[in-house]
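Report on one structure; see the data block that follows.
One chain of protein is taken out of this complex; the other chains stay put.
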Amino acid sequence: MKIYNEHITLQTEKVREFVDITPRVKSAIEKSGFVDGIVLVAVLHSNAAIIVNDSEPGLLEDVQTWLDSLAPVRDDYKHSKKLESNASIHMQTLLLNQQAVVGFTERRLELGPWQFIQFVELDGTRPKRVLVKVMGE
Amino acid sequence: MKIYNEHITLQTEKVREFVDITPRVKSAIEKSGFVDGIVLVAVLHSNAAIIVNDSEPGLLEDVQTWLDSLAPVRDDYKHSKKLESNASIHMQTLLLNQQAVVGFTERRLELGPWQFIQFVELDGTRPKRVLVKVMGE
Partner (left out) sequence: MKIYNEHITLQTEKVREFVDITPRVKSAIEKSGFVDGIVLVAVLHSNAAIIVNDSEPGLLEDVQTWLDSLAPVRDDYKHSKKLESNASIHMQTLLLNQQAVVGFTERRLELGPWQFIQFVELDGTRPKRVLVKVMGE
């Protein structure tokens, strides 16, 4: 088994944004030349997340509203007195996830028709790094 | 390192159902013949999930009620006007997860006595596909 690494840098225009990075993950698998394996997609920050889910724009708006209802911005967090991301952002990344592992077989990503690998920016406008590590043969 | 793939198809009778697929994951590891490695268990749909947790029936009822309280069915989601799953289902899959990676060592799954790999159907009665990708040596 072999390994092929890429680091993607993403910089969104909005503070909150979902970016479909499925094409970039596919491209990394192609460049690896591997036929079968897994790809680890991991965000290297604690104020952004990776999800595998539908990317329909109405749904993404719903998900944003819902994340804010479950982990709202508040002034009385112990963490919020710092010059860092509000604690609510960290909670939202815990609800979602820092990484996804996706399989590929016969050079094709193992995703259903309504599944997209998405970078979820929760505290954006600065550049963020995502690791794409392809392991296969 | 080698790879062995299986695709499991699950079709539940109920719209909401937890299915313990630990025996099927164990069987895939046995068929692979690998002694040490990891197995990726990934649902290929965005309205079902994979969890690793206790499977006691009372707990599973509690978890269903709890998921519905955190991400309730609503008529005013922007996504819900479509002929697809209600947005609440997608939110529940985000709370849980689309995939789990479980280790195995000396041919045995690395699970505690109260851990079971479960397929969580959230919008069921149609067939759903789950990838079981075993990587090991």
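Think of it as A and B in the order they're written, each chain with its own count starting at 1.
The definition used in the following text is that a residue touches a chain if its C-beta (ideal position, glycine included) is under 8 Å from a C-beta of that chain, and two chains touch if they have at least 3 such contacts.
Small disclaimer: the values here were computed from a predicted structure and weren't measured.
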Looking at A:32, A:53, A:93 or A:118, which residue reaches the missing chain? A:93
Which listed residue, A:10, A:35 or A:70, touches the chain dropped from view? A:70
Spell out, residue by residue, where the missing chain touches chain A. 1-3, 5, 40, 42-46, 70-71, 77-79, 81-82, 84, 87, 90-91, 93-95, 97-99, 101, 129, 131, 133, 135
Mind pulling the chain B residues that touch the left-out chain? 1, 36-38, 51-54, 56-59, 61-63, 66, 70, 95-97, 100-103, 105, 110-112, 114-115, 135-137
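Throughout what follows, only the chains that are shown with their structure count from here on.
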In degrees and to the nearest 5, what turn takes the CA positions of chain A onto those of chain B? 120
Using the average of all C-alpha atoms in each chain as its centre, how far is it in Å between chain A and chain B? 20
